[in-house]
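Of the protein chains in this complex, all but one are displayed in their positions.
What follows is chain A.
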């Protein structure tokens, strides 16, 4: 590409190079803050006080051997907003004969749907891709790579508290998010 010009070829090359350089500088000045801000969520998140156990009721609210679904409600800071009571998830709680509890996260370890109770068959069933789990959470059938995720339950006097955690989906190991 060339065209007759009053500017001699060497000077043309020089001006062209400077122009490209300056154009690059403009692009860089815009790109750094824009990309930096867009990628902001990839920075490691600061530890929040989100491992405080969540009260879900009294021991007497639960019948021995019958799983009951409880909603987990606690205060949440989400980006800029703070809420005193937000439902962050749910768990299937079963009271055992010895007074201890088992808790299973309702989030299916396959792809994260909410796991239901199939009362007729007497096991847990995921409505999305037909994974089934035994009452203790073990995988029975379907595409789920592992059993349901257990949560730690604490009993303080009469109060039942659940330590809520979320785990990565789609893998056979249990890895906390």
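Just so it is clear, a contact is a pair of C-beta atoms (placed from the backbone, for glycine too) under 8 Å apart; a residue touches a chain by one contact, two chains touch by 3 or more; residues count from 1.
Everything below uses one rule, namely that contacts and distances are computed from a predicted model.
Think of the chain that is not pictured: of "Sugar ABC transporter permease", "Type I-E CRISPR-associated protein Cas7/Cse4/CasC", "Lactate utilization protein A" or "Cytochrome b N-terminal domain-containing protein", UniProt labels it "Cytochrome b N-terminal domain-containing protein". Among A:18, A:64, A:138 or A:171, only A:18 touches the chain that is left out of the view.
Taking the complete complex into account, residues 1, 3, 5-7, 12, 15-16, 18-19, 22-23, 25-26, 29-30, 32-34, 36-40, 43, 77, 79-83 of chain A touch the chain not shown.
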